[in-house]
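Here's the structure, in structure tokens; my notes come after.
Here's a slice of the assembly, chains where they normally sit.
As written, the chains take the letters A, B and C, and residue 1 is the first residue of each chain.
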Amino acid sequence: MKARIKVTLKNGVLDPQGKAIENALSALGFDGVDDVRQGKYLELDIAETDEACARTRVEEMCEKLLANTVIENYDIELEAS
Amino acid sequence: MKSHVIVFPGSNCDRDVAVALENAMGHPPGMVWHGDTEVPETDLIVLPGGFSYGDYLRCGAIAAQSPIMRDVVKKANAGTPVLGICNGFQMLTETGLLPGVLMQNASLRYICKDVHLKVERTDTCFTHKYSTADILRIPIAHHEGNYYAGDDVLDRLEGENRVAFRYCSADGADGKNLPFEGANPNGAARDIAGIYNEAGTVLGMMPHPERLADPELGGTDGTAMFDALAEALQ
Amino acid sequence: MTAATAQITPDVVAEHGLSAEEYERICAILEREPNMTELGVFSVMWSEHCSYKSSRVWLSEFPTEGPQVICGPGENAGVVDIGDGQAVIFKMESHNHPSYIEPYQGAATGVGGIMRDVFTMGARPIALMNALRFGAPDHEKTRHLVSGVVSGIGGYGNCVGVPTVGGEVNFDESYNGNILVNAMCVGLADTDRIFYAVAERPGLPVIYVGSKTGRDGIHGATMASAEFGEGAEEKRPTVQVGDPFTEKLLIEACLELMTEDAIIGIQDMGAAGLTSSSVEMAGKSGVGIDLNLDHVPCREEHMSAYEMLLSESQERMLMVLKPGREHVAQEIFEKWGLDFAVIGETTDTGRLIVTHNGRIEADLPVGSVSSEAPLYKRPWTETPKPEPLAPESVPSPNSLGDTLKSLMGSPELCSRRWVWEQYDHMVMADTVGRPGGDAAVVRVHGTQKGIAVTTDVTPRYVGADPFEGGKQAVAEAWRNLTATGATPLAITDCLNFGNPERPEIMGQFASAVKGMSDACTALEFPVVSGNVSFYNETNGAGILPTPAVGGVGLLKDIGFRAGIAPQPGMGILVVFGVEAGHLGQSLYLREVLDRRDGAPPPVDLRAERRAGEFIRALIENGSISCVHDCSDGGLAVAAAEMALAGNVGINLRLGDGQITPHALLFGEDQGRYLVACGNETAAELVDASMSWGVPARIAGEIGGDLLTIDGGDPISLEELRARHEEWLPHYMNGD
């Protein structure tokens, strides 16, 4: 299966990158842009064919490595490949 | 010779390179703020190392969009020599003045240490005081110095003799397959540490020549680059 | 319900870290009960961290004065004269707990915080150091913590563009649940432009600059914000995230403003943010302060007064300006893209009055909040003195050479290159003594002067004998500075201990402070700043007592300094200082025999000073330029480090046989230096040392590419280097 994972900062956690991008966009003349937040996006293939099993595996990967759960949330999408 | 160093918020090697330039030229370079729209008349533009805009988004990406860079690109295309060191090299690729990109080091770690370099070409204003037999020792300090470009681009760079420096071991052997860390510190394609534009007037390099241009700092292999510029551009 | 009207129950008081007696005292001071916001203010100001309530009685023993001292403890950082109208300003601070919770951000914000302490006084930061203690290498969390802490320190310091030039790394199981991350910053200032945290007089504008305020790091207070916050917001993480880019801008903006005649007082917002900065500034000057929180730049909506006052958002400063100069400041901060807001005024009421949304949220006597925190002389019991170990009683190894190899490749003694290569230690182009030597040396920009910096403490010594261990920490810092040729100026410290409410821990603390004080006095090496971190313990098991010492010294001319690498022409190795073969608490005992007994090596402070002054005089007059002190691992390890640094072989001599070979080689006797020099110089030095009363012995010959021990046991440098360099990278790769 293919897993698509979004890792985003939790609400309230400072996002210096997002802030810098927001400033840069406005300096480039893009007005009305707000609340820019930067996260990570990961794609991977996993040998599992059962969706529920795959989800459990990927969640485990997120908890253990892919996300820093102290400050980040993650969101998993799965697709048979 | 008049030279100018562009200062971005987050630049942090601007003073270091200004000192090296002053030592070579006998007078200090002009410092130009990123918010200005024009670089004063000049014989050399330097884009210094550091973390412009925090290196947020992509290294050099936000700096490449700053007002002053439009003029830098214009002057570079008109033939004014431009030296981009480290973060400056990243800016040069982001503006398209140089091809390719600098990706994260293969180790995914920031690396600060002396590396050895082979000088590939000695007919430019930057390197005419070196010889191709020289093995330079110059420090690197970066997290994104892993030069990447497609094979077609790499072939063209090599075919047009546009590779400026390559990582090598202290005895000049090529950068791969050495025991211990290997001489290629970051995984750069074909051991590339620096490249030129087509005209040989724009140089982007990851190593910091300004950091070993003073005997007190433990080496002077960087000095010849600044001396070369002072001589060629007077 | 808002924070201000919530019911204060004994549980709420306890969750704020205040005892019932402390709460009563607050009520007595106020002659009423505090509201929730006021309780929050007291809780942070009277916390151990801000008030030093358990440590202050002992800290007053430190010698803090000397002709070189411009400002000792009590300000954001210590200030020491280095001549020519220049001063160094430095301090060390812990960020232990946050780094355990989130190693990258915890360590990063530790670096950011300590830099603010330094530039708030008008200094440009020129060097960073870090003293790190991790749990046992095989503990499940250690690798992850090392990786996160090191990249966090690098991530912050590298971006700001201040070189991280040295530090320490230790592994010990006592840190399994409580790692120590101590960061130190040294800055350079002009003596006529030093800024203090004062508010001076009533009627002055109070200014907020830097980043916006969010709900970061509201600790014991998370409960309060979850219960009393507006609406159903998700429970917020309390981790502070650093923004080194903003810090860099803040440094430049503050230093630029400091060249204008505008600032009366300035203070960074560190622990307890807005509260401690405003209360401390006002308290010091005996004035009141009115704050209007409506003007505080906020990053999140609906922040309560409680949250704003207690937020530990990073990269913020508070200033008191000369009236009418606000526009000058505003222009500078806006140029650097930073927030700037007038949020209050100093008053003659002596009270901290905080308004928010038109309501008074706190009305407190500044003096009581800032300086009437309880002071505890907690009960303490002295650590029993261990018996010294006779060298002969300690078993000898099968092979001296193999022992040396395994020590050089052990977690405690292996190369820290994997660490320091992740730090930009060369930015600013003044690092003349890079990591890997005894003390780092940074040149004072544009001059021939150099500043030497080191951090030292040997926790296993302090654990065995806190008094001797405290002395040793100071002496080793002094020695490491001296070994470069620098004149030691002063120290900062970071005293990391367990729970002070336990008498054994308080005993360790008291004795260590006494030991440090004795050494500081004897070596004229005063304490000018520092920090205490208590409660480093989990489930009743405390860390090894770890009073880290950050030492700073001055080289008048970097042309006359010493490094640890022998140069061509240096054929002889001489050891100076008393050799006794002291193996108690040595790494030989611990790594080879798996024993941790005996007394740590005693420090004879007079002998220490004699030997150091002798060595320094020789470096200063150009007689010698290659010096390494002997510390962990003893003479053999020091010699091996020199051999590797110079890439040259050494044959070590075993002397006259008075001391058994393994004790001579691996004993950790204090006050010793190894010097590499030419044959003729060696003879002269041995002569000269007699008149100084410093013992000397030819310890070996330098040359070739083998390390041998009295002709036997040859070790190739290549093998030695591999052993020394490999452990840490392999460990970190999980090999």
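Just so we're on the same page, a contact is a pair of C-beta atoms (placed from the backbone, for glycine too) under 8 Å apart; a residue touches a chain by one contact, two chains touch by 3 or more.
This one's a predicted model, so the numbers in the text were calculated from it and none came from an experiment.
K.L.:
Jot down the chain formula for the full complex, using the labels you see.
P.N.:
Composition of the full complex, by label: A x2, B x1, C x1.
Convention: only the chains that are shown with their structure count from here on.
K.L.:
Measure off the straight-line distance from the CA centroid of subunit A to the CA centroid of subunit C, and report it in whole Å.
P.N.:
So the centroids are 36 Å from each other.
K.L.:
Could you pull out the residues of subunit B that touch at least 2 other chains?
P.N.:
Those would be 53-54, 56.
K.L.:
Residues touching two or more other chains, restricted to subunit A: which are they?
P.N.:
16, 20
K.L.:
Within their complex, state which residues of subunit B touch subunit C.
P.N.:
9-13, 15-16, 19-20, 49-51, 53-56, 109-113, 139, 141, 143, 180, 208, 210-211, 214, 216-218
K.L.:
Can you tell me which positions in subunit B touch subunit A when the two form their complex?
P.N.:
Touch residues, subunit B against subunit A: 53-54, 56-57, 62, 65-66.
K.L.:
State the interface residues of subunit C toward subunit A in the complex, per the touch definition above.
P.N.:
101-102, 104-105, 211, 214-216, 233-234, 236-237, 239-243, 245-246, 299-300, 313-314, 337
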